[in-house]
Each structure stands twice: as structure tokens, then as C-alpha cells.
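Below is one structure, written out as C-alpha cells; comments come after it.
With one protein chain held back, the other chains of the complex are shown just where they sit.
Chain naming follows the written order as A, B and C, and within any one chain the residues start at number 1.
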Amino acid sequence: MSFLTELFSNFWVSLVGKLLIVALMIPLVGMVIGFAEIKLSAKMQARMGPYFAGGRWGWAQLIADGVKFFQKEDLIPDQADRPVFKLAPVLVLVSTVGLLVVIPFGPDLIFRDLSVGIFYALAISSLSTVGVLMAGWSSGNKYSLMGGLRAAGQLIAYELPLVLAVIGSVMLAGTMSMSGIVEAQIAAGYPYVILQFLGFGIFMIAALAELSRIPFDMPIAESELVMGYLTEYSGFRFLFFFLAEFANMFSLSAIAVTLFLGGYWLPGIPESVLPYAGPVILLAKTFLLVFAMIWFRWTFPRFREDQLQSLAWRWLIPIALANILITGAFKVYL
Amino acid sequence: MTTKTTERRVLPGMGMVKGLWVTIYTMFRTIFRPGKYLATINYPVVKETPVARARGVIALDQEACTVCMLCARQCPDWCIYIEGHKEEKEPDKPGGRIKVRNTLDRFDIDYALCMYCGICVEVCPFDALFWSPEYEYSETQMGDMLHDMDRLQGWLATVPPDPELEK
Amino acid sequence: MVLDQDLVRHLSEASVSVELETPEMTLNIGPQHPSTHGVLRLVARVDGERAFDVQPVIGYMHRGYEKISEVRTYPQVTTLVNRIDWVSGYANEVPFIVAAEKLLGVEVPERAQFIRLILTEMARISSHLIFMASYPLELGAATPLFFALRERERVLDLLEGVTGGRFHPNFNRIGGVKPAYGSGSATRKVIQDLPAGFFAETRVAMDKVLYAVDELDALVADNEIIVARTKGVGILPPDVAASFGVSGPNLRASGVKFDLRKVEDYLPYHLFDFEIPVGENGDCWDRWHVRLLEIRQSVRIVQQAIDGIPSGPLQAKVPKIIKVPLGETYVRAENPKGEMGYYLVSNGNQGPYRLKIRTASFSNISILPWILEGVLIPDIIAIMGSLDFVLGDVDR
Partner (left out) sequence: MTSSPSETETTVHPLQEYADRVAEAVGGTAEITFDTIKVKVPSEQWVSSLTTARDDLGLIFFSFLSAIDWSSEVAVGDPFPEEVEDRLELLVTLGDLSEGRRVTFSTDLDQESPAIPSLIEVFAGANWHEREAHEMFGIDFEGHPNLIHLYLPDAFQGNPLRKSYPLLSREVKPWPGTVDVEAMPGSDDEEEPEGPSEENPEA
């Protein structure tokens, strides 16, 4: 390990290394979660799911999809606003990559331990709203425009509960840096979800809305808006959105795990083995949350526009505020 | 029996929980006991055998056909094209009368037009047309869907015996 | 830079009092659209999400059946007619054949009537199962589709076992059911009666259908999101429904207890006891729930019909070339989508002189402009889906 740390001490080499890891991680994570979604949803519907791609049980299905998207013709509709149309998927993917920076995989296994970790993460995640709106507006077709406007309304409406839900655990931990929150939970001896179950619930609901997955997938409502703001995208641009959705699922779940479920720590694990067991624990917990998202996606229908908004404004935000009050009182009283 | 909406007293969250329960036990059932609960098969590897009376393709028995053109006339889609000619056939008994017999020159069924209604098979008075449950004869060109006489004769081998009947 | 106060006040009031004038947009829903059940086009003038003037445009699938049937013989028209509502193929043939039999004055043997009844109820089950599959999909839930279609395959396999065709069985003949394989010397003796093991398989299939209906009930009926999306949406009062000619489950969901199976005598429904599910306030949820209960009733009918089926000939004595005598009659039947009727005028030849085909979906969706007035776009899809129409039925 010493040779590595010495090599990594040079700033530029570690920067390139980190970029390589992220560049590798996004497609890998996207593929694994995508494959899990395809296979598990098939099983939930008494189907077999992909079988022939890659031999035994279709593990290479998403690699095949990736290759398919790459060699597909990249159409840009003539009424589209070309630069905006080209930039939109990049913006959405950037916000996904940005989230990975602050996730602590182990005690010191973090890309960059920012002191304002969670604040930065929430700011970056709202960048994708701009990307989605650009995609909806620039595609030049009525369905995409409606999808984009719906996405704007929804993502902004659910930005608030997302932020308010996080404040509870930040108050308990006393710091905003992600690894700091995990260490606080290790010190406190219990994951914050026990106290912050309201916050956790609201965070998960708001995360589902951020990802615009069922029951909040109004922007890509297949049965109404054909494919919402994704209608005109094809080829590798669609691959950006496709990967961004799955990678976002991973990063938002990882943030939820870090804030509420004790990050890379399990109550029984001794301190010494954490640097090695940390990533595995984090990935296991994250996959649990991702499975819950998949489970919700294949069971529920989608809300209507106004029900979606009224759920956010009339229910999630008041409960989140109440949660902050209770946590504050608990913190002061304790 | 009215669909009294009030009689369905369900706790607020329970409706969704019931739905989640259905999907999760279907998942475990399909994973751990696929034989019993898996509904799909891998088509090219495993093939379903169609029922005996399935109307897949029409098979022709050229010897039985006497070019009476009944099937071509009754076909609603006009997709059977028949040409024949008269021919002498040696008599059965020696010294018997020379019999004149119609023989087929051309018997095409255009499966691109055919709607598998079965009127031709039913109306044929000489047992020349049969149904066979074969279904794997799709083509890349629409023109190839026109099956000629010999190909229809080829299907004759795949005609299944008639199923026994319910008592 | 000190803002002068009245400017600020003016600006704030101005934004409040001025109604945001957004120009309305004409949105084409269809003819190529994921949830228009075929090639229906809705021209909707939309303000934001609310559509206030929806005009359906139909005719993309008009095949002109009424004109073609004037040049066809009766057996050929049967193949034509089961392609109108292809989701329940067998159920379309029965009223047409009964109309021809009425003009001919032919008494259909008991066993043929029972077989017709069993296959019609199976067509109803398969049609309602397609609705159970596609309606939650329109609201966003993808899983019920697979539960419903898995059982529908069983029912269609039974239909194929008896008739040879899954969607377009063409199994009805004037005077009864298709008697023999062909009319050759050997094939005439091959009787097309029910295949062996049909009763056992049907009992198993019916139990599986009931099980799937319970699963769908658990998955969809009380789901809070579906209830929020469908209860109180698209309310259809009974008098408006009657004046538009809406029939079948859509009419019964509005609280009208009227089922043609109890009133008409085209099939021996009087021999079986079954109930007519009736909705309460005629919204999308009731239309969905009435169809769910109807599947259970159809399963009951099929089970009773299997136990009580008499033996006997499959077809009455009918000449080989059928010429229907002069006359006109209107026979209507309870199709899964609603009332389907045939006004048959015959002039003593082999084919009908004039055949008016009254289809259920045509009247069911003629109500769309009335019911989709001032409705959000997601509700347009929800209401249209709940009417359960098929474009072949609409355009003929």
C-alpha cells in the first residue's frame, strides 16, 4: 500500500486516477443496476427476462444494449435547437458524476472529503433539472415540451423535501461532511434511521421523484407522453440519459445510506477491518435501497400531475419541517 | 351485487402493501420454483407443441385433387390459384374404358393474403386439403409466401392424426 | 438605489391581478399513440395540461365491412365478422349466425347451443382479461399485464383446441357449429366435437383465471394511487349514457342493471344462474371493477355449462348451398364491449342484401367529446382506457 500512497500523493496523478475510476464506475454501476432491474422485474412478473445475451442467463444484455445504442444512428430533429439538444444529456450525466465525489466508501476511501459534503451533493443533483428542461424544450415536439415542463415542476417541487429531510441527520451529526456524518453515527453507536425514520421516508420519496421513477414518472409517462422529454433522443445520447438514470439511482441511494443507515459501518464490525469491509457494506446497503426502488417501480402506477404536486407541498414539506423541529428539540433536550 | 365502493374498508397504506406483497411473492416463487410458476419459455431452445386442430398451414394431397376449383371459388380472399389439364388414365380393369382425369399443373396458395379461415379445407369434396399446425414458415420476402404445389405437398407429412373426442 | 414604494406595490399587484394569458395549443393524441387502443386520433385544444375541446377523428381503420358483406356468401361473411372486435373474436359471429337462422327458421340442436355459449363466455373472459392487462398499464403499473395475459393464454389455447383459431375461430355455421373437418368422403366423418380432455382442462383453466383475478384484485383494486387516479374521474350519468347509446359494462358501471343476456334469447342463458355486477357512481374505478366481477360471473357460467352439456348432433339439417329467404331482422347480443347487433336484410340469395353492423365501441366512444371536456391530459388517457374500446369495433 505504501508505494500506492506515495504515487498518489502527486496531485495530478491522483486526479487522473480518480477520473479514471469514476469514468469506469458510471457505466459499470449503470450496467449492474440496469441488469438487476431487468432481471428482477422479469421475475416479479413470472417471466424469465433476458436469456441469450452472453451465454447462461443473459448477463451481457446491457453490454449488448450499450453497443446497440452506440451503433444506432444519432438523429437530431430538424426543428430541434441543436446546441441545447446536444448539451442536455451531458448536463444530466455531469450531475450524476458530481454526486459520486462525496460518497465515503470507507474510512478514508472518499474522492474528496468536502466539509460541506451533503450541501454540495444536493446542489449538484439539482443540476439535472436544468438538463432535463433543456432536453424537453430543445426537442421541438409538443410531447417533449410537456415532458420537460412536467419534469421542471416536479424536480423543483421535490427539491425542497429532499433538502429538509437531510437537515435532521445533519443536526444530529453536527457536521455536513459526509464522512463526518458516518463517524458521528459510529460514535453514537446506532444508525440515524432509528431517530430519523421520518426523514429517511421523505428522503426516499423525494429521491424517487428526483429520478422521475414510478410512481413519479410523469416526465417520461410512456402511456401519455410517448417518452416525455426522451422522445427525440436516440443513439448514444439516449445512452447518456439511460446510464444517468441508473447511476443516479446508485448515488442517491448511497447518499441515503450514508446519511441514515450508517454508511460503510455495521454495528458489529471492528474498526480495523473497516477500510476493507467498508465498500462491501456500503454497496450491500445501497443495493437494498435500489431493490426497493425497483420493487416500487414494478408495483405502482404513476400519480397525476396535481396529485404529485399536492403530495409534495401539502404533505412532505410540513412533515419534514416537523421532523426538523422534533430533532432540534431532541438535540437541545438531550 | 353492486360494486359498493364503501364495502372495501382498507387501512390507508394497506392497498399499496398488498400490491407489494403480490409482486414480491411472485418474484420469489418464480426464482425458486420456476418449473411451476415460470410462464415464459426460451423460444428457439424450447418449443411449445400447438394443439392438434391448430390452423397453421394448409397441406395439399395432389393425387386426391380433381381440379374442381371449389376451394378457389369459395376463398373469401381469392388467394388460391389453380391450373390443370385433362389427361388419359389407363383403366382399372384391363379392357375397361380409358378414363379422362384432371391433373394439376399449378396449385398456389398465397399465404400473404390467406386469413386462415379454413373454408377451402372444409369445402373440398375430395379430401385433398388438410390443416397442419406448422407455424414456422415466415419469409423475408413477401413473394416467397406464395407456396407452390410441391411445397404444399411437403406439408402433408406434418398433418397430425385427428384428436379423440370428448365422450 | 432606493426603490420607490408604489412602483414595488404596483408591480406586485400587477402580477397578481393579470391572468396569465398562455395561448392554447392543439395537441394531436394519435393516431399513432401508445394508449389509443388502435388508430384513433384525438384533436385536443389544450391550455397547459387541461384539454377543453377534444374531437375524436376515426376512420383510419374503416374496412367497409357492410359493403363487402353484400358480395359475400354467409360462410364468407362469418370469417369477415369475427374480425370486427378481434379481442373477443368468437362473440361477434354468434349474433350474425343467429340472425340468419331466424330468417331460415332453423332450430339449433341443444349441444351446439351449449358449445356456442361456452366459447362466447370464454371470448368474454379473454376480452376482459385484455382490459385487466392494458388499463393498469395506461395508469403506469406494468405488472398486472403479465398476470392477466398469462391466464388469457390458457383460455385462448382452449378456444384453439376446439375451433382451431385463437382470435378468429370461424367455428359457427348456420344451424349450429362446424360439424365436420371437410366435405370429402373421409373428412366428412371426422366430427369436430370438443377434443378429449377439454372439460378437465377447462376446469383447471377456470380455477387459474379465478386465482389471477384475485391477484389482480389485490394488486390494483385498493392501491391508493390507482384509487386516486380513477375514483371520481370521468363520471358518466346513466341518462347521458343511454342517449349516446353507451352499452355493456360502461352502462352497468353507471348503475343501470341491464344485461342483454338476461333479456334476449340468442343463446340459452336462461338455463344458468349468474348475477349482473352494477357500479355505483359510473367513474373509471367502477368501470374497472364491474369488468373484474364480470370475469368471475363468466367463469361461473362456463363451469355450470360444462357440467350440464347434453350430447347430440352439432348441426341441424341444413342444405349444402344455403339460400336465406326474403326478410329482415335485428338480433343483438351482449358482447364483452357492449351491445353488438346485426340488422340483416336478405333477398333470397347466398349472401346478405344489406347488413348493418351495430358495434358497441362506436357508441361507447361517441361520448368522448362530452366526457373529456375540461379534463387533464393524464385523465384523458385514464378515461379513454376505462371505456375499453377497440378500433376495429369502432371503424368496422
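Note that contacts are C-beta pairs under 8 Å (C-beta built on N, C-alpha and C of every residue); 3 or more make two chains touch, one makes a residue touch a chain.
Since we're looking at a predicted model, the values are computed, not measured.
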{"item": "Partner chains on view for the chain not depicted", "value": "B, C"}
{"item": "Touch with the omitted chain, as defined above, among C:288, C:362 or C:389", "value": "C:362"}
{"item": "Residue of C:191, C:218 or C:240 touching the missing chain in the full complex", "value": "C:240"}
{"item": "Missing-partner contacts on chain C, residue numbers", "value": "58-59, 62, 64, 66-68, 70-73, 102-105, 238-240, 242-245, 247, 251, 256, 258, 260, 262-265, 321, 327-330, 332, 339, 341, 343, 345, 347-351, 353-354, 356, 358, 362-363, 366-367, 370, 395"}
{"item": "Contact set of chain B toward the excluded chain (per top definition)", "value": "67, 69-70, 72-75, 78-88, 100, 102"}
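Basically, only the chains that are shown with their structure count from here on.
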{"item": "Taking each chain's C-alpha mean as its centre, the one farthest from chain B", "value": "A"}
{"item": "Higher-contact pair (C-beta pairs counted), A-B versus A-C", "value": "A-C"}
{"item": "CA centroid of chain A to CA centroid of chain B, Å", "value": "51"}
{"item": "Centroid distance [mean C-alpha coordinates] between chain C and chain A, Å", "value": "43"}
{"item": "Sites on chain B at which at least two other chains make contact", "value": "16, 19, 22-23, 26, 39"}
{"item": "Residue numbers of chain A (touch at least two other chains)", "value": "44-47, 298-300"}
{"item": "Of all residues in chain C, those that touch chain A in their complex", "value": "25, 27, 33-35, 49, 136-143, 145-147, 150, 219, 223, 225-226, 228-229, 376-379, 381"}
{"item": "Chain A partner contacts - residues on chain B that touch it in the complex", "value": "16, 19-20, 22-24, 26-27, 29-31, 34, 37-42"}
{"item": "Contact set on chain A toward chain C in their complex", "value": "41, 44-47, 142, 146, 214-215, 217-218, 221-224, 226, 298-307"}
